[in-house]
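Here's a structure for you.
Note that one protein chain of the assembly has been removed; the remaining protein chains are unaltered in position.
Each chain gets a letter, A, B and C, in the order it is written, and its residues are counted from 1.
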Amino acid sequence: MRAARMYGYHQPWRLEEVPVPEIGADDVLVKVAATGICRSDFQLADGYFEDAVPQHFPITPGHEIAGHVARVGVAVPGAAGLSDGDMVVVDPSWGDGTCRQCHEGNEQLCTGDGGWVGFGPPGGFAEYLAVHYRHLIGIPASSGQRPEYFAPLTDAGLTTYRAMKKLQAAGKLGPGRAVAVSGIGGLGGYAVQYAKLLGGGATVVGFDRADDKLAVARDHGADYVINTRDKTAREVGDELAMRTGRDNVDAVLDCTGALESLQLGAALLAPEGALVQVGLMGTRVELPLFPFVGGERSYTGSFWGNYNDLTEVLALADAGMIKHSITTLRLDDINDGVDALGRGDVVGRQVVVFA
Amino acid sequence: MRAARMYGYHQPWRLEEVPVPEIGADDVLVKVAATGICRSDFQLADGYFEDAVPQHFPITPGHEIAGHVARVGVAVPGAAGLSDGDMVVVDPSWGDGTCRQCHEGNEQLCTGDGGWVGFGPPGGFAEYLAVHYRHLIGIPASSGQRPEYFAPLTDAGLTTYRAMKKLQAAGKLGPGRAVAVSGIGGLGGYAVQYAKLLGGGATVVGFDRADDKLAVARDHGADYVINTRDKTAREVGDELAMRTGRDNVDAVLDCTGALESLQLGAALLAPEGALVQVGLMGTRVELPLFPFVGGERSYTGSFWGNYNDLTEVLALADAGMIKHSITTLRLDDINDGVDALGRGDVVGRQVVVFA
Amino acid sequence: MRAARMYGYHQPWRLEEVPVPEIGADDVLVKVAATGICRSDFQLADGYFEDAVPQHFPITPGHEIAGHVARVGVAVPGAAGLSDGDMVVVDPSWGDGTCRQCHEGNEQLCTGDGGWVGFGPPGGFAEYLAVHYRHLIGIPASSGQRPEYFAPLTDAGLTTYRAMKKLQAAGKLGPGRAVAVSGIGGLGGYAVQYAKLLGGGATVVGFDRADDKLAVARDHGADYVINTRDKTAREVGDELAMRTGRDNVDAVLDCTGALESLQLGAALLAPEGALVQVGLMGTRVELPLFPFVGGERSYTGSFWGNYNDLTEVLALADAGMIKHSITTLRLDDINDGVDALGRGDVVGRQVVVFA
Partner (left out) sequence: MRAARMYGYHQPWRLEEVPVPEIGADDVLVKVAATGICRSDFQLADGYFEDAVPQHFPITPGHEIAGHVARVGVAVPGAAGLSDGDMVVVDPSWGDGTCRQCHEGNEQLCTGDGGWVGFGPPGGFAEYLAVHYRHLIGIPASSGQRPEYFAPLTDAGLTTYRAMKKLQAAGKLGPGRAVAVSGIGGLGGYAVQYAKLLGGGATVVGFDRADDKLAVARDHGADYVINTRDKTAREVGDELAMRTGRDNVDAVLDCTGALESLQLGAALLAPEGALVQVGLMGTRVELPLFPFVGGERSYTGSFWGNYNDLTEVLALADAGMIKHSITTLRLDDINDGVDALGRGDVVGRQVVVFA
């Protein structure tokens, strides 16, 4: 089969012929139909994770994967409900089940020897893939959606969902509450939609420094948008007040990870407000001590998502409730796709589709 | 001023001239604009609460109240934001602040000497009312809604909101989950709407034994409805499976309080499912031991709602997101209205409006 | 190796020579050191689970298992930290990882094809056992406790722990609160200890109808005990008030499953009180509708425990913080042990120890 393989940092991936993987008794052979190119694929190629997630090359990247069942291992239980030809989506976090996080279902936080598909275990930029049945989610045959629609939801669309659920579970959404999504790029576009879907009537505000991004926020359901470029927190608060009647918000989902964006979010939090963070750009967070203590504010990180989170995202997707703009390309063009992401040239999500 | 006063059980209320109430330093005099007639007003007249909530007659009933500020007590803080002429809604549960429940904000559960307006403290079937400022919620001047639209939301529309929030907070709603509302009468019509507003994409199913009620459920957003008359739980489960792909639900909000309805709801709960109960009709609940233990199911009662719950309901209402059908009548006709409720002749909500 | 095998209901188990099990790549071969005899072993022999958990005979029962690592499968990750000779305890619930419950770590509630060791998968009444590494918990070499001390904690000592954690998580324990443990038998003896350990200063009361059981409750730390035989709920409430200053409790952990015990517990619940149920004896629960709705009381089942729950129990045990009385016997005498349990002749926990 054909696979895109990475032999080192800062070099193009090689398109090679490799054997179709053997599957173990608990595994399913998946014929890949669509694999999204994620910003983290560019970061992987660029050496960004060199220290945090060291690799033994060559590897096959690709972690946003949808496909079809090609063969089912002999020990896969009937309850998995998997048969040849079924459409499946790959749950990307493959914990090893030795730590507390795995045993509460948060395999993406595994502190044992677990990993993530495409960051060690062979990923989806290849025609076939072996996956333990525990990490597959079947898509109903009745679904009208295509594999390339589902693929990007396993990372960007999942990360923001989990983060918004944290804000909901913390009681910060609901009627009369206000939530801001900061940064309307690859993550924020989903976050705005989840703010509407999970917000129970909360006012949703989009922050960005570019008007075209804000237009996306509005298109995805934001009640208000504010261009924050060159504005102080006070000025943004005044704009908020003018539009929503309040100069603060109960919740912020920061999708940038940039220091200034985090500081803006922290400054606009109401008493008991919560700031949840998913973006990774800067390296530190700086918060004002007094308001956080005196007003019992909180700051919490959120990372990717677990299996059940993903089933929920796919339920929304299957109902056609998530909008995103997909560009398809062929495996032969993968290096172009990754490079374009690095240059910031990509609008919407790129997905490699297989014949 | 004119007031409808109750002098005993099983007798018409008397329309009398009584003095406008004096207000204390912390009180606000409210000129009543609209007061809903609730099923519990009929029950009050009918002696249903004779033991549970004994009365010293005469009393002035009426607990679903909207009006305007007529005078503000001298000690009412500026932060209350109340001025003459402002539209206000009355938070009906007046705890005395001596118990744990009051100190967590759940005054409707007060175990001290607290009460509920219209069940002791003079209520809203009168032209004026004295209310401690803590129990008033201002409606923004910008609101396009009229007082009679808000009044019934302080009981039926509040009780079901709190109950649905319990299901949401318990993690039983969300994408891919299913929730049933059992009984589509005065309570269930709101419950279906909240299931959609708070459900985050959960499938919403309405159960009733009358097709016209089920039509209301559908009109209020239910994804599916099932007429449960003369059907076993197994049969209802089969219908569920046919329509939703699952023969059970993660959550049930029972709005009837009838034994059979509760048993049906319990029988259809998925593992870890939650049954929340608001209706009061029968006197007991019977649950099967094994499924509740082996599947960690739960049964929880929910009662009316607190101040913050009500602010959330009013935020939805102010945004026009709650549908109900209002019939207005005059204070002179109140006995007709209460009698009609007792006969079950009323469609929608009756509200007494004042000139 | 020797094993006790069950060939049908209502007949003695046969002591037989069977092959040592093969292990798969992910498995660990455990040399059994100690296996507790649980009341559910008697129930299994007695046909109690015939319908709920049908069996293909012969089977090897035994689900309360501690032992030592005899061989480690080739694919067991280093992070599992398992080496030959290590003492291990077996997590008994072996879900199949296909359902929502498994993916949140609650494999004991698996609705796929999962099972429980000793109720299908060969159990601990045998010299060796194959266990997937995910279901082993290592005991530190520094531990001063012996395997027979740990074995019974995997069921009775785990079930009550999970249930008490539910009460704690629901906010019903803590200083100034009161919790009752109803039924001080094999389960209740642990429950009282957890009420003290997790209660944060809550008053702990033991209910039973036998004074010798109440003596155990007191020995395990109960602040007060009440013999409930032939008493009405009102009378028990009066005794409570005399001793604790309150005639109700915030939380009840019912360890009996008997209808009257559940009714007593429900009757004594304070407003917002929670009744959690673990015992299985009767078949139904009957609750009064008005107090559950009007006081927002709740009833919740709790079943066994998950892997993380068990690690927590073992952490307490390793610190010597759990008291129980152990009687050891040899595998040859297992039928005597099971019979004695059936007759109710056993004081403390019986554990089969292997040479």
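Just so we're on the same page, a residue touches a chain if its C-beta (ideal position, glycine included) is under 8 Å from a C-beta of that chain, and two chains touch if they have at least 3 such contacts.
Given the structure is predicted, the values throughout are model-derived calculations rather than measurements.
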From A:D84, A:D238, A:E272 or A:D332, residue that would touch the chain that is not displayed: A:E272
Option from A:G24, A:G301 or A:G342 whose C-beta touches the chain left out: A:G301
Of B:T60, B:N248, B:S261 or B:N306, the residue in touch with the unshown chain: B:N306
Subunit A residues touching the omitted chain (full complex): 52, 101, 106, 109, 111, 257, 271-272, 277-280, 282-303
Interface with the unshown chain - residue positions in subunit C: 140, 165, 168-169, 171, 174-176, 197-198, 200-201, 245, 311-316, 319, 321
Residues of subunit B in contact with the chain not shown: 24-25, 77-81, 96-100, 103-105, 111-113, 133-134, 306-308, 311
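Note that in this section only the chains that are shown with their structure count from here on.
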Touching two or more other chains - residues of subunit B: none
